[in-house]
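Note that one protein chain is taken out, while the other chains of the complex remain in position.
Up next, subunit A:
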Amino acid sequence: MDIQHVYTKKRSEFGRQVIFTDRAVESIADIPPNPDLSREYISRNPVELAIQNVREFSEHWVNTVRFETENRGINHVEGGWPKDINPLEPDQTSRFRKKTEKEDGFTRSMLSLGNLVEHTIKQNNIVDIYENYFQNLEPDVVEEAPYAKTVNIYRDPHKTRRAANHISWYADGARKLAVSYCNLEFQSGTNDSFIDSYIWDTENPTKPDLHLKPISPLVCIEFNPKDTHQLVGGCYNGQVCIFDTRKGSTAVEQSLIENSHRDPAYKTVWLQSKSGTEFFSASTDGKILWWDTKKLSEPVETLILDIEKKGRLENALGAMSLEYESTIPTKFMVGTEQGRIISCNRKGKNDAEKIGNVFPGHWGPVYALQRHPNFLKNFLSVGDWTVRIWSEEMRDDCIMWTKPSVHALTDGQWSPTRSSIFFTTKMDGTLDVWDILFKQNEPTLSIQVVDEPLHCLRVEEPHGRLVACGSQNGTVTLVELSDNLCVQGKSEKALVNGMFDRETRRAKILEARGRARRDARGKSAHGEKTEKATTDGATLESELKEADPIEKAEKDFWKIVDEEKRKRDRKAALAGEKAAAEAGETTQAEEAAPATAETTE
């Protein structure tokens, strides 16, 4: 049967009305069934089928309309006394008491109650009836589906629509959230847009705990991990400012605008220092500035992100995200607007020494960058439509990455408690929980938090159970995760470590092979060099060469199937011979069978 049909038509006939005619039915293809193919199949007997007749249930979560609460106090005074007795007069009250004691029922009831109570007291003194016997046992890991539910929603009480673009948890427990609001859309700012940012108390979603009033909208805000009353904020106009919650709503200190950034200060991160007053900020104008809160008039140090190490501001890459781990105080990483990730060292004497490796990164701005809390050599970066996990040893490529998603990713963070979990937020308002030990091609749990894009996310630090996400409308949602997403299993750390090692080795092998091929192509004269390179690659590869389990499984499968077929054919052949000999006996056997069946019953 031909798949194509060619016909010609005159140009003058184009666009003419189509005239349809009937045609006799024509059989174009007829594929009869092939009974020989049925011999490739073995009929299965018995067939197991599970059926259950249960009423269908569906579970649905609903959030009620929020109601406003206020706290008020009431003052209690003594009461309950009958009208004629003044409670403040001691002899009146004592007279009343004595009168009550002399009543009839008093003695009787007192004695009975007393006996009862004495019994209980003695019992308490002997045995602790509230003892928890199994307190020391570890709870069994129950394999249930992970879930997450919204605990609270904090809506911007002001009418103007601003995106919540950075969240910081209070450093001391999960009681407060600082959220910075800023309308980052290009050239959309109207002059009367509200520029306050808020500190929310997690228990009170109706009203923010504190309004922070900067001079220009805050793009980023961070609580000081050492002094929990201090916050640093990066402003839209490039300045950085310090707030103190004890001193009111306006900024306590503000950097001089001449010495600050020329673009919004997208990220400010506190540094690990003895005084706890140092922080650094990054901005898309290509500079990283180090500040000391005691003197915000000018930065302590400046770094220009020119990867060619020539210190030219025109060539500098704009910085979008910073990564700083307080256990490695001198190194930090910058994610740029151009997609590259630069690893830097603060201790260099000049700019050229400060800039270290440059990783290729993403196809768009790197919105989030974070080292793994347990494996400091690996870090994740979020940008364009993927999340990439890198190892510091591999400079040219990431070791693991997610499938590009339909929506752009805006923020990402590792879970502080479980080594294999990280969270991401997307432009369609979903919060994804990825578990790389469980499923690598799609998120383990994907929750639609809001309908508009989510811009930032922050996991609550010590427990990793609460996640706060900020959306484009200024709504911050607090999501609580189920136990199996927060509590780490026993071997999880080792497994994740193994996975990172494997992937790093794989990347190294690929790189070695690529290099070997390039060498072989270009310089065939230098035979020794290529051989050495290939042997290196071969040794690495041989390490990974375990017996391929898939091939083995396939071979086993076909062996079993062939054996079954042979057995069946043999049986059929035997049955054929017997049938001819026992043709007469079969009818007798059939009659005997129902009779025996009746007797056995």
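Annotations for the structure displayed:
The working rule: a contact is a pair of C-beta atoms (placed from the backbone, for glycine too) under 8 Å apart; a residue touches a chain by one contact, two chains touch by 3 or more; residues count from 1.
Please note the rule applied: contacts and distances are computed from a predicted model.
The listed choices are "Probable signal peptidase complex subunit 1", "EF-hand domain-containing protein", "Dynein light chain roadblock" or "MAK10 homologue"; the UniProt protein name belonging to the chain that is not shown reads "Dynein light chain roadblock".
The chain that is not drawn here is touched, among residues A:V117, A:L256, A:V300 or A:I328, by A:V117. The hidden chain makes contact, of the residues A:V127, A:V406 or A:A553, with A:V127. Of the listed positions A:D22, A:E40, A:E56 or A:E78, the one in contact with the omitted chain in the full complex is A:E78. Where subunit A meets the chain that is not shown, the touching residues are 76, 78, 80-82, 96-97, 100-101, 105-107, 109-114, 116-118, 120-122, 124-128, 130.
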